[in-house]
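The complex appears here without one of its protein chains, the remainder shown in place.
Letters A and B mark the chains in the order given here, with residues in each chain numbered from 1 onward.
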């Protein structure tokens, strides 16, 4: 989880890691309302030092609001935020010592790359401001770190989007932040650049070891990059877990539906098994109790069967989906639409109907 | 300035902390800046306006009315309306033609043309009058020519009209060009492809798209046309009852120490300015997006 593999001491100093180890961030029942509209309903979260946490959710889920409260750009209407046990809400934005990166970079366009990165150091009170040579050394080391050496005299509008975002990160790192907060850092970039920067950000994090939060609505990004993923919806945390936990053991239909592809079929639970239209599907109820429930499964976690209990129905449409063929099937008497993936060489049944069983599934009480 | 500062709700026992939004200033600074701004505005802009009306009514309502209806004043009002009635439509047609050419076509010399249209804005009103005196005056090349044809230009109404057209020249074009450029050519091309003629396209597609900006430009053009002083003063000859516009009449009355009458006529012009401002503000509030973005003149 945490990693700071063998940074040579001199390099560590150059990257601004003189402030000691990364800190623990604790969020306790933080609530926020804009006027009468609630944005966060008492959210709690504990993040270990050096952890890289993704705040994942659709727009309006409150993830950016939480990030801005951590930074001190917004005040919560209730709750506490602790940095290593110290009440962070008592600190102004300037005192919090946060490295913030915005989706649209927010670079100072009247300053060169060098001046952008040096800004946080040059605005310090005289007694805490490093000497000029030291600032220069640090800025150049950071430019090296973000792989932009030699571009220090450029202006932001002479850089590509990916380069701008790397300058923004270097600028945030320059102030030796206690916590890094990234708000959709790759949201404005092309798909390919996003992928490159994702890997690169993970490497940077492994080298510098900051406690890091990043907001995203891109599940691939969250699952690939984060130590832990916080799934949010409508101002609440739906689930906190490792990428594997989130993907394989979603705690709610929302998480199941939001992460990865999924189909849902309304079912009933009887005697510990899942039934559809009164007939048992011979699927374990997985803890769900008697009554109405929702069966969820992923399109690729199904097996085509020719006999025995199964979900079956007419095929509505089929289309190519990556290495598989995706079928849309109308299941059961309720004619619920479900999507399943089959191998491309499976012939289309002459009857126009197909039967299948989920090989992995979740059951959520209705 | 309401939500910038508030006390955050706290867990029991913790001391309340003041939260300050980082994108604004402290309340005392904000209040001070607002007060400085309003005081400056009041002293330099509003007070003169108030002075016009107070001074106009100093002699009483009867004197006020007399000043407005006496023959020379009435003649000045008529002349001002007459001049505006020629200058504004002329510049309206020009503004539409210029914006059509510049916004709907690409051609060499376009940016030069754009610059030249703005030229009158950077010419002193006095110089605007002077150039016509030099062109049509007694010692000029064209003056004697026109005189032999029986047309007096300088120290007569044609000169006043010309000078007014010059100083109000860019107003309509300035409003239309940026807006029509930002609207592009898609609408016109669509209309033409559907079989509309050029004029149909113009009247049924282009004109409705720019109507508020057009009205806005006409409004500013008219305010300036009726209020122009320097340029008109140079070419008019100040003949009472003949070549005196309202602003010139104000000057004459003022120089004759007939202050109440001067301010009475001035109050009419000030009222025109207020109406202009009111309509302009209404247009901006309701049709901000449909008026070009540049708000400079």
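FYI, contacts are C-beta pairs under 8 Å (C-beta built on N, C-alpha and C of every residue); 3 or more make two chains touch, one makes a residue touch a chain.
Definition applied: contacts and distances are computed from a predicted model.
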From the options "Dipeptide transporter membrane component of ABC superfamily", "Sulfur carrier protein ThiS", "Sulfate transport system permease protein CysT" or "Fe-S cluster assembly ATPase SufC", the chain left out of the display has the UniProt protein name "Sulfate transport system permease protein CysT"
Sole touch to the unshown chain from B:57, B:75, B:156 or B:192: residue B:192
Among the options B:41, B:74 or B:194, the absent chain makes contact with B:41
The one residue from A:171, A:194 or A:362 touching the chain left out of view is A:171
Those residues of subunit A that touch the unshown chain are 71-73, 93-94, 96-100, 102, 104, 106-111, 119-120, 123-124, 155-157, 171-172, 174-175
Where subunit B meets the left-out chain, the residues are 1-2, 22-26, 30, 33-34, 36-38, 40-41, 44-49, 51-52, 55, 93-94, 97-98, 100-101, 104-109, 113, 116-117, 119-120, 122-127, 130-135, 137, 139-140, 162, 165-166, 169, 185, 188-189, 192-193, 198, 201-202, 220, 223, 226-230, 233-234, 246-248, 250-251, 254, 259, 262-263, 266, 269-270, 272-274, 276-278, 280-281, 285, 293-297
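In this text, only the chains that are shown with their structure count from here on.
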Averaging C-alpha coordinates per chain, one finds the centres of subunit A and subunit B separated by a number of Å equal to 55
The residues of subunit A that touch subunit B in their complex are 72-73, 75-80, 87, 89-90, 92-93
Per the touch rule, the subunit B residues reaching subunit A in their complex are 6, 8-9, 11, 14-15, 17, 19-22
